[in-house]
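Omission of a single protein chain aside, the complex is shown with its protein chains in their original locations.
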């Protein structure tokens, strides 16, 4: 690949996926040198864990983490990257806020990439952390 | 609590959550002695990872795993149980199929419960495995 | 490879590693069809987490889990297999007992193998569970 995908390139890839399009994600920053990516997820009614609480269900946060980690690797690989596995730790409830995931590659090897993902609310509180492994050579 | 929740009780709790209701999950079995629970998730267009592939996005599978693990603990605790963390390993793509998650508690301690979750497709192939920890005394 | 390694083959590989030899592990069963392997670790003074407690430090249990998972894959690959990552959940203290790890492959794919490892004490209590991913084609 001659250049790293731009924010607009990544946004277009996200919007092409029915699952991700439904989640309504917005790329808010890319750093090809990390590689690192920042993705924002606004609240939507279908994300609420209990009606009227304004709190995200953890499943939506886990999906955001998986996707952000994935696209940090795409910044270097240029194309789709299967997830091998990932882990999510929930630190605080996220209530009446959008969420911003910052994914930073810790190592992109020949067969495995490891990415850390931090999820903050609009007040800058760390709500969840993720760590994922991806297959950079497949897909 | 005087008795373990029935399938109908759990189904009602699932349907009360906007996030889970959108996922359209169906309780297909409960075993209070495991405790263990089986939950089925039919495909829906918003779960597709790429249009026309019929493949689930991993985010939907991760959410199913988190929820199934959670409700295996609810069978014993009787009420909502926060997730501490969980891990998902993807084993095979899941294509043009419903998914069935079987969650079995490995240990429910005073402050931490550990649950294993296996996800099979309609042909009985193991597509993903999860392992989660939950706080049985909170919530 | 024409045949799966025998118990004696695996025992010999274990004893060749200075780290594993120090841990004094004993292969007590292999099942090439799992593939699955059972490895026993007797207590030794250097494993104690606090003097006089008879309790294993979690680090020794984690190492046992990593090794048992690894050799479940070796049963199929025939040779050394790098660990990509693993997770350990501690369920109960293990006191004045040997430990037995049973590692069962859940899936051995082309580039990633996923293995579950259960650790029991001599009374049959489940003390810890592990889940690891390994690179079957490298090493």
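Descriptive notes on the structure:
Letters are used for the chains, namely A, B and C, taken in the order the chains are written, and counting of residues starts over at 1 for each.
Simple rule for what comes next: a residue touches a chain if its C-beta (ideal position, glycine included) is under 8 Å from a C-beta of that chain, and two chains touch if they have at least 3 such contacts.
Remember, it's a predicted structure, so these values are computed and weren't measured experimentally.
Residue A:114 is the one among A:37, A:75, A:101 or A:114 that touches the chain missing from this view. When you scan A:9, A:26 or A:89 for touch with the missing chain, the hit is A:89. Mapped onto chain C, the interface with the missing chain covers residues 16-20, 22-23, 45-51, 57-60, 62-64, 66-67, 82-90.
In the full complex, chain B contacts the hidden chain through residues 84-85, 87, 111-112, 114, 133, 135, 138. Residues 87, 89, 91-92, 106-107, 109, 114, 116, 126, 129, 131, 133 of chain A touch the missing chain (whole complex, contact as defined above).
Heads up, the rule we're going with is that only the chains that are shown with their structure count from here on.
Note on chain placement: the centre of chain B and the centre of chain C lie 28 Å apart, centres being C-alpha means. Rounded to whole angstrom units, the spacing between the C-alpha centres of chain A and chain B is 22. Distance between chain centres (mean CA atoms), chain A to chain C: 33 Å. Among the residues of chain B, those in touch with two or more other chains are 87, 89.
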